[in-house]
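Right, one structure below, let's go through it.
Yeah, one chain of the complex is gone here, protein chain that is, but the others are all in their spots.
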Amino acid sequence: MPKNDVAVVGIGQTKFRSKRRDVNIPEMIYEAAKMALDDAKIEPKDIDAIIIGNMDHFEGINFSELWCGIDAAPGYLKPVVKVATGGTTGSSLAICGYYNVASGIYNKVLVIGWEKLNEGGATTGIITAFDPVWERPSLAGALGPLALMANTYAAKYGITPEQAAKVTVKNRSNAANNPFAHLQMPNITVDYVMSSQMISYPLRLHDCCPQSEGACAIIYANEEETKKVTDNPAWIQSVATAHYYTFGTDTIMFDLPSAAIASKEAYRKAGIKDPVKDLDVAEIYEPTSWSELSWTESLGFCKSGEGGKILDEGITQMGGELPVNPSGGVLSTNPIGATALVRVAEAAIQVMGRGGKRQVPDVEKALSMGFGGSLWTEILILGKEPKR
Amino acid sequence: MGEEIEKKVFRGRIKVPYKHTSGAYVEKFITYIGKNHKIMGVKCPKCNKVFIPPKMICFECFEKMEEWVEVGNIGTITGFTVITHSTPVLPLEPPFAYARIRLEGADTDFVHLIKESDPSKLKIGMKVEAVFKEKPRKRILDIEYFQPI
Amino acid sequence: MSKRKDKEKVFEIKWKTDLPYRYSIGKLAVKFFEELKNNKKILGSKCPKCGKVHFPPRGVCADCLVEMTLDDMVDLSPRGTLAGFTVVNYPFVDPNTGGMRPFPYGYAIFKLDGADTYTMHFLDEIDHTKMRVGQRVEAVFKEERQGNIDDIPYFRIIKEEE
Partner (left out) sequence: MDKVAIVGVAQTKYEAEKIDQTYMELVFEVVKKLHNDLGITNDDVGSVITSSNDFNDGRTIANMAIQDAVGTVGKSESRVSGDGAFAYVYAAMRILSGEYDTVMVVSHCKCSEVNQYLVNNTIFDPYYQRHLGLDQISSAGLMANMYMTKYGFTEEQAANVVVKNRKNALNNPYAHLRKEVTLDEVLNSPMMAYPLKELEFPPFSDGAVAMLLTNKELASKFTDNPVWLKGYANCTDAYYLGHRTMTDLIGLELAAKEAYKMAGINDPVKNLDVAEVYDAFSVHELMSYEALGFCNKGEGGKFLDSGETQMGGNIPVNPSGGVLSSNPTMANGLIRLAEVALQIMGKAGKRQIADSKLGLANGMNGICSQGNCVLIFGGE
């Protein structure tokens, strides 16, 4: 059991868009940080530490935390630390913030994930994440490998493009109820997705996540500080991380081994036997429609190959047994450095019952997932009750 | 020997043309330099400090700053150095000087260039004046350098 | 892929990052490219403890946390089995050049006969209807080789009748 229970007491998100023409990087981050501070009713000077991160070569700013931690967040004369692990940056930030408080070293910590993707470009940045000799010459960012794996997955379990398209339809109609989401398509149809331009077979444009600009901030507090500011926090019940090999290609990405390992550990720590029964909502990391089908299997929501089935049976729809991505997910919003932190924030919003039109009724336990690097997964489970 | 080394390494590069949205504060500061040869700062409503270069947040008070204040084109040197090492991103041929300058009316210093290669010719407290570029290119170097007066 | 709706002038500050790197490739890769250049051979590295054959070759077996040296390098067949395929059909800036990478191009993940890890590389086909998981693929070697990854410009699909 950790020394100190840790709760999310404040949340801030910018309205995610393809291009924020009106603000520069610190000004964009300030929006989310200020919103989280106001939400938590905590004075900027009372924040003990700031954990902030993005992916360096997307915007080309080295030690970006030393600029943004001071000019966008109340970091002056305080600890400002950068954690960055690729697509999992957001969840790594959330987990680092959790340990900052669970260790008892700090009481109130501000965690910020951000990305201004269109200043440099996602695919260009992602290519630089891989081996310069063996992988970069042919790599086409994340979408290339994700397309390869979608074909592997399709061949193995007979999954059809229509089943994949239904994920986009579910998530982007969910996003219509989420004021922060980038792509909101209330009347999207399978045909609309199936007729969009072929990007990288079998991935069409609307099978893929967008490039978004925006920031997300959450504030953690220990038990004592939490009581002072809210009686409706979201407690962190368990965190788990599973990394994998250096070369992303050593294994097949569909049926994601690290998701199976990390989710089992997170479930064990949070006392979850059957995720579909014991969890009330899940915010997972789906860069493509196909990813959600396969990775709900790796997360133990169903047996291998049945990701399409549980979607068709409505289990993962709003109103189903385990709604997945009421926020619209990554398919609707993808500011990579913030994406996995948005999952944590949205899970917290569901636990706090503040989801508005996207709220799942009486949520006790929510799962959030980060994916990135060479097939890494991070899980945080949030709940209404503290661990003890 | 060079041939041996080349076998052991891969000559790669990270080459990306970044385009950074400036935001209102950078736009006004850079535009005023280019168009009006004026240097604009912003004032914090709480501690009344005038910041050069200008930005949205006063980091001491964590307050949004909205009041613009024109500062002088003349200032005093509060620190300087003369560099001799060359790098691919230097705006001038070394040796030349970097100086910290406190412009009249500003409460913070501002680092820029001085075309001086002999440190004995520069002193803390000296007066310097901004020299503006004829054809501005929307960047901080639209002030080409500062000139001792 | 975002549409350029209202292209009103955004005040932007431009910065062309150009960082040249001299990446060390390690002794095993030096040997790999030597053999590739001189003898058209493809080498992997085999873990002395668990026997897992890694391609591309590398200095550490992650499962056993054991070193792999030049003595652990093994010959691999230039043929393999296709595990996944796609046709990359979207524009992006290639950070190696700062310019756009030409597309479309075929892209495959396959496991070479004798290897225990998968690998991704260019494929000579750009019509996805001609690709199928399970097809056999083969490395295509340049005649004039320099000892770098371009010595195998792409893999080709071995037609059934061959």
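Which chain is which? They are A, B and C, in the order written, and residues in each are numbered from 1.
Quick note on the criterion: a residue touches a chain if its C-beta (ideal position, glycine included) is under 8 Å from a C-beta of that chain, and two chains touch if they have at least 3 such contacts.
Quick caveat: nothing in here was measured; it's all calculated off a predicted structure.
Although it is not drawn, the missing chain touches A, B, C when the whole complex is taken into account.
When the missing chain is restored to the complex, the residue among A:M28, A:C96 or A:I272 that touches it is A:C96. Mapped onto chain A, the interface with the missing chain covers residues 1-4, 24, 49, 53, 55-58, 60-63, 65-67, 69-71, 75-86, 92, 95-96, 99-100, 102-105, 125-126, 128-132, 240-246, 257-258, 261, 372-374.
For chain B, the residues touching the absent chain in the complete assembly are 5, 8-9, 12, 14, 18, 20, 22, 26, 30, 51-53, 59, 78-85, 87-92, 98, 100-101, 108-113, 119, 124, 139-141. Interface residues of chain C with the unshown chain, by the touch rule above, are 13, 15, 17, 19-27, 29, 58-63, 65, 67.
Here is the rule we go by: only the chains that are shown with their structure count from here on.
Judged by the touch criterion defined above, the protein chains are all mutually in contact, each touching every other. Of all chain pairs in this entry, the one linked by the most C-beta contacts is A-C. Between the Cα centres of chain A and chain C there is a gap of 29 Å. Measuring from the averaged C-alpha position of chain A to that of chain B gives a distance of 38 Å. With each centre defined as the average position of its C-alpha atoms, the distance from chain B to chain C rounds to 44 Å.
Among all residues of chain A, those that touch two or more other chains are 19, 21, 57, 60, 118, 121, 124-125, 128, 132-133, 136. Of all residues in chain C, those that touch two or more other chains are 10, 15, 17, 21, 23, 25, 93, 95-96.
Chain contact summary for the complex, chain B toward chain A: residues 10, 12, 14, 16, 18-26, 55-57, 59-60, 62. Per the touch definition, chain C reaches chain A in the complex via residues 1-2, 8, 10, 15, 17, 21, 23, 25, 29, 54, 56, 58, 62, 83-90, 92-96, 101, 103, 105, 107-109, 117-122, 128, 131-134, 149-150.
Every residue of chain B that touches chain C in the complex is listed here, in rising order: 7-22, 26-27, 30-31, 88, 138-139.
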